[in-house]
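Missing here: one protein chain of the complex. Every other protein chain is in place.
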Amino acid sequence: MRSIFTTAASRTGRAALMAGAALAMTMTSASAETLRWARVADALTLDPHSQNEGPTSTLLHHIYETLVGRATDGSLEPRLATEWSISEEDPTVWVFRLREGVTFHDGAEFTAEDVVFSLDRVRAESSGFKALHSAVESVSMVDDYTVHVKMAGPSPLYVQNLTNTFIMDKGWAEANDVVMPQNFAAGEENYAVRNTNGTGPYTLVSRDPEVRTVMAAFEGHWGETPAVTEIIYTPISEAATRVAALLSGEVDVVQDVPVQDIARLEQTDGIKVTTGPENRNIFFSYDMTSDTLRSANVDDNPFKKPEVREAMSLVLDRDAIQQVVMRGQSQPSAAPLPPFVNGWTEEMNAYSAPDYERAAALVAEAGYPDGFSVDLNCPNDRYLNDEAICQALVGMLGRANINANLVSQSRSLHFPLIENWETDFYLLGWGVPTFDSAYVFNFLVHTREGSFGSFNGSRYSNPELDAKIEELATMTDLEARDALIAEIWDKVMEDRVFLNVHNQMLAYAMKDNINLDVHPENQPKMTTVTFGN
Amino acid sequence: MNRFARIWDSDIAWSFRHSPVAIVATIVALIIILAAVLAPWIAPYNPFDSASLNLMDGFTPPGEPNQFTGNTYLMGTDNQGRDIFSTILYGARISLFVGFAAVIFAMVLGIGLGLLAGWRGGWVDSLLMRVADVQLSFPSILIALLIFGVARGFIPPSMREEVAIWVLIVSIGLSDWVQYARVVRGAAMVEKSKEYVQAARVIGVHPARIVLRHILPNVMGPVLVIATIGLALAIIAEATLSFLGVGVPPTQPSLGTLIRIGQQYLFSGEWWILLFPSIALLLLALSVNLLGDWLRDALNPRLR
Partner (left out) sequence: MLAYIIRRIAQSVLVMLVVALVSFALFRFVGDPINSMVGQEATIADREALRDQLGLNDPFLTQFATFVARAAQGDFGISYRLQQPVMELILSRLPATLELALVSGILAFTFGVGFGVYTALRRNGWLSNTIMTVSLIGVSLPTFLIGVLLIWVFAVELQWLPSFGRGDVVSVGGWPTGLLTPSGRASLVLPAITLGLYQMTLIMRLVRAEMLEVLRTDYIKFARARGLANRAVNFGHALKNTMVPVITITGLQLGSIIAFAIITETVFQWPGVGALFINSVRFVDVPVMAAYLMLIALVFVIINLIVDLLYYVVDPRLRVDRAATRH
């Protein structure tokens, strides 16, 4: 349909009609170098250590580099560090061997000094990443290309925390007075918010926040010259407009494609869609510990009863949600962690077909012959079709006499409910950036205390399990560690702490002649783009 | 002459009988209102009963059997497997309820404050009209957003679901009262100075009686016009607020919420989810607007 319109339009002197629009159209034959890239939101800042947030890190990966990178298959790959290992003399020290011959965009040479500076800066009070580095005691330079990171105790997985920790130039940061990330109380803008000096494959050409960011390939980069030499990045927040921009040829690559549009885009001439699993699973959880609920119409806490939790797992029709709500773009699973995360097993993933009669019987058995009602809190602007998933669950629960009142609201209202323990029953999505189960246990399973359990909205508390979870952090025997992880999972699954729905899938839509694979952390790198079919 | 004949022969009725637009608009509006009111009896399904929905029925095209369940629906189904036809009927109920309630709220508030300002004058009038100035120039959507936000803070989360619709009504109504107040205030000021009113006051007739018997009837024409247009505006405003993320819960969608959901499927091929609710809203708002237009012309004696 598109080709008919465009040829007809150009024959009838489109230029005379709409000279302005023509400009945008003639650019559709994207020169092999420029890539116009659109996604839902812009990076919040260019300061590499200020915001630990998806779109910000994604953009910054093009300008700055990390010591280690995350490949599209989820494995670690060398970037500014060529080798990394735990010191043979001291199990609490990580040794990083740095790449030589790397320069920053302003010409300064990259050395161990910059790494020490950056790892200090990222641990500052105003850093958004400091929690990832809380086990670090000190960072020291051994020689120009070797860095030692001293941990409080053995930390075999610390390197996994480094995939979004960018390296800045010490000299540049000091010259521009940006040795600390943005401090809001100070009330002054940090120079690094708008200016950059990284070692990355692209340099910043211009930036108008939330409008357009232009980057050009950095001649002096140590890696291979990328096929894309210029990137024009434009956030488009409305889903329909974003898809329209691709259909009309105004952008080349669209991230965050709505699931319902995938099939149609695939059938459109000149457009293709690549999909892949994201490192993020979507699950429901509930207050299974308190004696009473805030919103239920019964005096006790139904979620405390194993029968009710079992009934809920029996009504959840994961396949129906996958087929209808997610249009096939999800991996239904009972395991509350993405499949590439260490600790995932085939058995955890398995789920049975829904059995509404049995579920209703279980609810009655638990002491609720007439069922009960409770509020279900749901975000409506955070995960793929989050509100629709909750709506679907409401219908399914109804068949087991559980009357859930859906309260869906924006993320800024939803997440504080979990943080403040103000919700009985909620939806949450969880990504595992370290690709290890310990991360899930720390935040979601461990009793809420200190740095543990900040997203444990179920109030689940098992001292025995807590001890095991804490033990994981320092275990260096990886085999024994994996066995312990499996042990913890067994208990968590048995207690039904989570009602997992699925693992989210990602989709990128692009022009036919562009090749770009889905990145499990939704951080596509335009250096990996190739042209041609 | 009996009452019916008197009405039939009145100027308004004559004008009505000779305006095909008004007649068609009235019929369309009445059909929609009637269908909405009778939704529980004429709709084939109850889309607000979540437990009766089968998710696998989702995205059934109109008039074609569903690929999994084989069920057929006149206007197809939406993303939750709700019958679009039934959902439109139930949704129109919500939209009309919000619309009428918001208009009544605005009307009562506007007339009350307008009368107060016009009758009392002085500082009361000054204050009210200053507030009205502020309100008139302050964007109505922003006012609604503000009220919605504040209300959300005061209402416990577990009750939000039930009161959401009332908050919506107050939000829309509050941003709309000024027009009524202005008209009524003007009329009250004019009447107040007339001799018969002065005389009535002298002989001790209660002011409320004067207001109700003499001033109100005089302004009912313009008020009715504002109310009619206001009804259409309120229904559209509800849809707009839904787009901004404040509105009725998705499990009990209004026409506006249905359209907000439907526009996500504009490019995906499921056109019916957007098309049918849009047509319903368009027909409803258009017919009410046309009626308002006609009423304005018909009630203006200088245009006859």
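The first chain written gets the first letter, and so on, giving A and B; residue counts start at 1 in each chain.
Everything below uses one rule, namely that a residue touches a chain if its C-beta (ideal position, glycine included) is under 8 Å from a C-beta of that chain, and two chains touch if they have at least 3 such contacts.
All of these numbers come straight from a predicted model, not from anything done at the bench.
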- Touching the hidden chain, out of A:303, A:415 or A:435, is A:415
- Task: Kindly state which of the options A:189, A:347 or A:512 is in contact with the chain not pictured.
- Result: A:189
- Query: Among A:245, A:359, A:475 or A:514, which one is in touch with the chain left out?
  - Reply: A:245
- Query: Among A:451, A:476 or A:530, which one is in touch with the chain left out?
  - Reply: A:451
- Message: Considering the whole complex, not just the chains shown, which residues of subunit B touch the missing one?
- Response: 21, 121, 125-126, 129-130, 133-134, 136-142, 145-146, 149-150, 152-154, 232, 236, 239-240, 243-244, 256, 259-260, 263, 266-267, 278, 281-282, 285-286, 289-290, 293, 296, 300, 302-303
- Omitted-chain footprint on subunit A covers residues 1-2, 5-6, 9, 14, 17-25, 44-45, 47, 50-53, 125, 128-132, 182-185, 187-190, 193-194, 208-212, 234-238, 240-242, 244-245, 247-250, 381, 410-413, 415-416, 419, 430-431, 443, 448, 450-451, 454-455
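Everything below uses one rule, namely that only the chains that are shown with their structure count from here on.
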- Item | Chain centre separation (subunit A, subunit B; CA means) in Å | 43
- Query: Across the complex, what residues on subunit A touch subunit B?
  - Reply: 239-240, 243-244, 247, 258, 260-261, 263-265, 294-295, 317, 320-321, 323-325, 375, 377, 380-381, 387-388, 391-392, 394-399, 405-408, 410, 413, 417, 422
- Item | Contact footprint of subunit A on subunit B as seen in their complex | 49-53, 55-56, 58-59, 68, 79-81, 152, 157-158, 160-161, 245, 249-251, 263-270
